[in-house]
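Got a structure for you, questions after.
Removed: one protein chain of the complex. Kept in place: all other protein chains.
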């Protein structure tokens, strides 16, 4: 039962001007799709191109090649203002300080995209105030929030304001760029819950970017693992996190510490087993971008760029040695017995 | 104009606009400065009506009389009333300032905003032109203009405004450039607003402060130049009253009468000062305005915290903190740490866990004697290796630092002085802790870099901090910290800014260094995974207090405080796929709003009336486990599961 994707990105390349007149390829031939109502998680370390992909989809990155289709129609990747249904794609950023104009009230901030759209469509602007109030209430802000300034709110509340601003125009797709990364654990939990609730109610799709695997695993239906601008592995969240196929995904998982000293000790051993003598990173080209850090690298990995190969139902892996690698020794202890804390919950 | 048709947001936006003016007037300095300028401008504008005499009338009976009832500020050598001349002279000076400032704004505002916001070719050209104009010897142009236009002050002031605009343009461009980087400007673009709309609504308001500051500073400078030119009698020709001319008149007779220098000198100085201060006030006010929430500074009542548990510092510990309280200085001190206590044994790794603002960093900085300038220890004891250190002055503390207690901080890049090479930074610490210099210090620095597993340490030593990666920078910071073979390392969120893979390497490095040197670590973190990875013991903080102390193995299985349990549960990692996360409702109270009883009470699912009555004592549950909860038995008994 395959539905038509809401968002379809094909062979996307983004180059930034780099040092000494060279261009630096931040995103290298990335394909991705997001189905209606689905959450695609994008994970990778800093500099892997996560935010650049988001910007390219939003139309504010210097796209060199590739196409971005939304509901089947191609978007001009470089000009936001040329796009027709601009408000169908919205965004929530990481930094709760910078993402709100400090000189505008919360009411103004939340109303602005709605008013802008209504004006463009030359419709009436009748019940903007009511809609703003409803939206603020929906994201859990106090009634009087509309007349106050962003500085009077905490980081978590600011993120709620940003979410209200994104959702007031009923978008089809919301790009969340590290939307919970700057928040404390307890606040992060509240915001994640809010995002999943709103998604359930309104049926939007998320492109959810994070460096935190546990967050990605929690919110995503499917996951895309990115390294140096290239897709290393995709698949359902469960399969990627439970049985990672790509060596890089495995390293990433092994490095993320778990909340249990016993299991963490095993994970540490696992991560030690992946460790190799550091080699300098080769320039990106006709090689596996991970080759200099990969314990399984063979000569071919330095000479030929691996292509994405389908794994099972919906996954794909870009590794020459896919299929030859030993299974991941991780997770000997079943998930369910992680800790009594979780067991006793509910 | 681009205003929203919807009436609701409008008044609020206006409130933001008037807000700046109102806050300037509300600050005492601002009120005085503005009042002075208003009075001065009115007095000069109305000079023909209010001046006591004709500025040119010579009263030969009262030549060079000092201040008197008839001539409040005295008279000059021709017997002209100084006050009247000041008032009349001010007209041309202030008018000149006005002309220059208006010209400045007309030229600089649009170019600066556009250059900053649009960037590209326009920006490049504008910046080049500005750079050239900035180097023009302004006075010479002014002199040329005065010479050509036959001493017309207006043309000189307009020329001055044009030439000065490159400075303001650069400032506005800078502000606009910063504003353009702000995410809310990106968000506005994504709404499909036009460029003009974005500039007017979101970029310009951010630049307003900078514009006012620069314009008032420019006014101050202009006044100096304008009076200087009239001093050289290059302005209105002599009998006319000008401030500079009055100084020149006084100069010719200062041997006989020094007083005449005072009225014009003081007037010029005060006016320049007023313009300059106006800029300062606006800067301070706009810095405050959007910075922090207006905290209700009502005095908070804290029940005198009972020092239950073990009030005496443990003597067999490497570090023992008891009852440590830290507060801000000032009239209304604000308690930031409230009776914090914990122990660290030699070679042990203790995790200090808690959410933002719980006081982790403050605790760490108190231990190493580096509290922020406005904070101080108000009570309690910090005992290091048997001797109290909380009262040591900086000089005495320095003997401990580096050799016995060392530190690394959160932002590895920010922790390295950007002006020095890596090698010389490490050698600097080596010099301090080992007393060796030159080649020997450098050799030891290289050895240290090798110890923190930096490949090719000689090459890295020659680089500057901005030339290395974050993970590498943190290794360098660790090398600096272990230079003196410390017994205790204070690490404030050493891996928070790093990628997980790099974090894992740094944690491995810390662990191996610790085992080699039997070094204890106080590890500040908010990440339970890091705790599970390296810590032997955990100290959980909430709102300035320690709420739980436990061995790392036990805390995950059986947290002994409702906050610890709730915090663990709010991690997505401890949530089953497809279920909602069990988030803690509400938020951490700020120090201004700490309640009297249990600080977690409003968010606690075990709370009962007794919890809010008074300060909660720390309870010793079993060996090594402490909890600040009245219902810890219920919690551990397991009846009160959610």
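We call the chains A and B, going by the order they appear; numbering starts again at 1 in every chain.
Simple rule for what comes next: contacts are C-beta pairs under 8 Å (C-beta built on N, C-alpha and C of every residue); 3 or more make two chains touch, one makes a residue touch a chain.
Everything that follows uses one rule, which is that contacts and distances are computed from a predicted model.
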Original post:
Name the chain not shown, per its UniProt record: "Protein NrdI", "Glycosyl transferase family 2", "Tryptophan synthase beta chain" or "ABC transporter permease"?
Top reply: "ABC transporter permease"
**OP:** Specify the shown partners of the omitted chain in the complete complex.
**Re:** B
Original post:
Which of these, B:32, B:125 or B:370, touches the one chain of the complex that we don't see?
Top reply: B:370
Original post:
Out of B:102, B:118 or B:261, which is the one that touches the chain we can't see?
Top reply: B:261
**OP:** Using the definition of touch stated at the top, determine which of B:120, B:137, B:330 or B:609 touches the missing chain.
**Re:** B:137
**OP:** Could you list which residues of chain B touch the chain missing from the display?
**Re:** 131-133, 135-141, 143-150, 220, 224-225, 227-228, 231-234, 244, 247, 250-251, 254-255, 258, 261, 264-265, 268-270, 272-273, 276-277, 368, 370, 373, 394, 398, 400-403, 405-411, 414-421, 428-429, 431-433, 464, 466-467, 477, 480-481, 483-484, 490
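Heads up, the rule we're going with is that only the chains that are shown with their structure count from here on.
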**OP:** Indicate the whole-number Å distance between the mean C-alpha point of chain A and the mean C-alpha point of chain B.
**Re:** 32
**OP:** Please name which positions on chain A make contact with chain B in the complex.
**Re:** 45-46, 58-60, 80-81, 83, 86-87, 89-91, 93, 95, 98-105, 107-109, 111-113, 115-117, 119-120, 125, 128-129, 132, 146-147, 149-156, 162, 165, 184-190, 192-193, 196, 211, 213-215, 217-219, 237-238, 251-252, 254-264, 268, 271-272, 278, 338-342, 344-346
Original post:
If you look only at chain B, which of its residues touch chain A in the complex?
Top reply: 4-6, 8-9, 12-13, 15-16, 181-194, 201-202, 205-206, 289-294, 355-356, 455, 499-504, 507-508, 526-530, 532-533, 552-553, 556-559, 565-577, 579-585, 587-588, 638, 641-642
